[in-house]
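Of the protein chains in this complex, all but one are displayed in their positions.
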Amino acid sequence: MSRSFKAEIIYNREVARNIKLFRIHFLTPAMNPEPGQFYMLQTGQFYDPLLKRPFSIFDADLNELSFLVRETGRGTAILSHKSAGNIIDVIGPLGMSYPICQKQPVIIAGGMGIASLFSLIKRFSERAKVIYGAGTAQDIVYRDEIESTAGDLIISTDDGSAGRKGNVMDFINEFMNGEEDVTVYTCGPGVMLKKVAEFCIRKGIECYVSLEQNMACGLGSCLGCVVRTKNGYQRVCKEGPVFSASDIIWD
Amino acid sequence: MSRSFKAEIIYNREVARNIKLFRIHFLTPAMNPEPGQFYMLQTGQFYDPLLKRPFSIFDADLNELSFLVRETGRGTAILSHKSAGNIIDVIGPLGMSYPICQKQPVIIAGGMGIASLFSLIKRFSERAKVIYGAGTAQDIVYRDEIESTAGDLIISTDDGSAGRKGNVMDFINEFMNGEEDVTVYTCGPGVMLKKVAEFCIRKGIECYVSLEQNMACGLGSCLGCVVRTKNGYQRVCKEGPVFSASDIIWD
Amino acid sequence: MKLDVKIGKMQMKNPVMTASGTFGYGQEYAEFFDLSELGAINVKGISLNPMAGNPAPRICETPCGMINSIGLQNVGLEGFLSEKLPYLRNFRTNIVANVLGNTIDEYIEISERLDSEDIDAIELNVSCPNVKQGGISFGVDFLQLRKLLMAVRSVVKKKTLIVKLSPNVTDIRIFARTAEDEGADAVSMINTVMAMSINVKTRKSRIASMIGGLSGPAIRPVAVRMVWEVHNAVKIPIIGMGGIMTYEDALEFILAGATSVAVGTANFIDPISSLNIINGMREYMSINNVADIHDLIGGVNE
Partner (left out) sequence: MKLDVKIGKMQMKNPVMTASGTFGYGQEYAEFFDLSELGAINVKGISLNPMAGNPAPRICETPCGMINSIGLQNVGLEGFLSEKLPYLRNFRTNIVANVLGNTIDEYIEISERLDSEDIDAIELNVSCPNVKQGGISFGVDFLQLRKLLMAVRSVVKKKTLIVKLSPNVTDIRIFARTAEDEGADAVSMINTVMAMSINVKTRKSRIASMIGGLSGPAIRPVAVRMVWEVHNAVKIPIIGMGGIMTYEDALEFILAGATSVAVGTANFIDPISSLNIINGMREYMSINNVADIHDLIGGVNE
């Protein structure tokens, strides 16, 4: 069982504006992922794009993996247009998963951050309290599934077109209800992560963030994907992508 | 009407071992090709492969063009796997076509040379006398169409698996039957072209050959695709691909 | 919105020109778009006498690039003036004459003649890797370059003088400074990078002359770096090139410090690349509220 394998695309379907659900099937035995881990997916056929691209595991079951892919550049454009039957090279699962703590889990997803947190919500199931913020209604994916899975859910959008109007920071206080004995798990845009992290640090709340960085190998060998932490530069692909918010130097 | 246009693939189907019939449909108005001309087809989506690839026009009708594509390298591998609905950039028709002479046309195709000569056979129809040689039976395309179109046809294969056993040079003499008042049109592997050309020059027979050379632009601007002729280096994409055999310096 | 730039005395309506050797003498492209849209047209290198060029194959493809060894096949100075220039003058754009000599005297003879002809700028190609006795030693030896420029500048009185730099050097800034010191109006950069590709089936080089020049997107990061280095070293304008395929690529060069850009290999892949680049630039400026292209030159944030 190797973390490097070939996979066949089962389908690739739009689930929100500019976001595809990309479902693949291993052609050779592969390992099971944990929530928060990621895979490196081949995009180009030859050398442009050259590098594989990192994507969080969105959902996994027997021999199949799903990813949420938002088209933002060349590699994701190619992935978005691949169709059933195409074969790609895949490496994974990679990186550290979200630690499963005993405290009340509070899951804060901003936009595409849901890609990394969806499987964690499923793991915690009705124990999970979730804030899922997005720009607008069209950016929200799998609302029904999340609603029926999580114990508690606030949907928010910047423009109020779905759920409540505002961003996740507007609801975080209300949502936690003064309770500090929780563990926060968060993934989303950098600005949001920083705000959530600072909030939690200030309140002494345990908080795990999933970070992004340009990657070449995904394996820990190129030292390309580092972030500054209190323990020096650490690799997002190896020591991360999930870090304790208090270890990161936020700047 | 521009010689640079977008086209949609209608189908791409195997017509012989490793050879696809690649049929496209212009999305913007385009010009009609003459037998012997060629098109530059985009293969890669980004910059690897970088250059378009030259392919002879195989067949053309209202808004549609067909090419015969043999998979030999990276660009043709990509083309061979494109499917209906894919859009590619195309430039053409390019280069000089076969001059339509009044004498008896004798058309000599070696292997993939048929790609360039098929539309010429159709043009001459029952006037055409054709020798079509290939390695083996599996390499032969459109045998029935050629048989029913051409006035006279010898099929030959190196291994005798289809038609007569031997290569085109073995039949050329017999076929022309001492008659020298013919015009020979030929396309195929370099070695064969040279032999046919030398034969014709020796006998004083008018002969047109279609040549190949690596190309970057196909438009005459890069000066990359030259062959040595009695008039100096000439561009296969502009002064050719069809040349008078007696103008070429065969070495 | 101001897109016009000035290279020496040459006023360009926009910063985009074609790169020498990649646009023929314009004819092949006139059917695809109105060449008057271009900031300038740079023609295939002109030598004193017509040159036959190198044997075939002259080009091959490499990852995101191509190697060429055309060997300066061209119609020669007189051929250019009598057969090619009149046609080019049908378009309202600048004409840059790319010049290659085997000796200083040849450079002088061609440049002196061109100085009184109906062209807008002379670009000295001192960096073509494809001609054996050719300009290459001027491009990689700055003392030679100094000598050449002193001689040529004294005969080029009316026209804008551009020096085309070779990337095949340790420190390109030295060559740019030499050009500036000797009165060149601008530098253009980069010419192709010396390269080789071997077919392992035939065990031969993929081009007949073993070594050729690499162009295309593969070299863009090298070219952008060099433009940035030179921008920090000289005051004369830079014409940036090397793998520009899109307006974003062109803007990379401008942000790195180029005043003008040249489109080369892209012309082979899409004949209207340069027009698309001009339009894309305009759109970028409009979206990003850039009133004058000069506000972008050298604007990369450190």
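We just call them A, B and C in the order they show up, numbering each chain from 1.
FYI, contacts are C-beta pairs under 8 Å (C-beta built on N, C-alpha and C of every residue); 3 or more make two chains touch, one makes a residue touch a chain.
Everything numeric in this text was worked out from a predicted model, so none of it was measured.
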Full-assembly contacts of the left-out chain, visible side only, are chains A, B, C
Among the options B:D48, B:D139, B:E206 or B:E239, the absent chain makes contact with B:D48
Out of C:I110, C:L251 or C:I293, only one touches the absent chain, namely C:L251
Checked against the full complex, the residue among C:A30, C:A151 or C:V169 that touches the missing chain is C:V169
Chain B residues touching the chain left out here are 46-48
Chain A residues touching the chain left out here are 2-4, 47-52, 89, 91, 213-228, 232-233
On chain C, the omitted chain is touched by residues 62-65, 67, 140, 168-171, 193-198, 200, 202-205, 210-211, 214, 216-222, 224-225, 228, 243, 248, 251-252, 255-256, 284, 299-302
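Assume only the chains that are shown with their structure count from here on.
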Taking mean C-alpha coords per chain and comparing to the overall C-alpha mean, nearest is chain C
Separation of the C-alpha centres, chain B versus chain C, in whole Å, is 36
CA centroids of chain A and chain C: separation to the nearest Å works out as 46
Chain-centre distance (mean CA atoms) for chain A and chain B, in whole Å, is 53
Note: chain B residues in touch with at least two other chains are 47-49
The positions of chain C in contact with two or more other chains are 63-64, 217
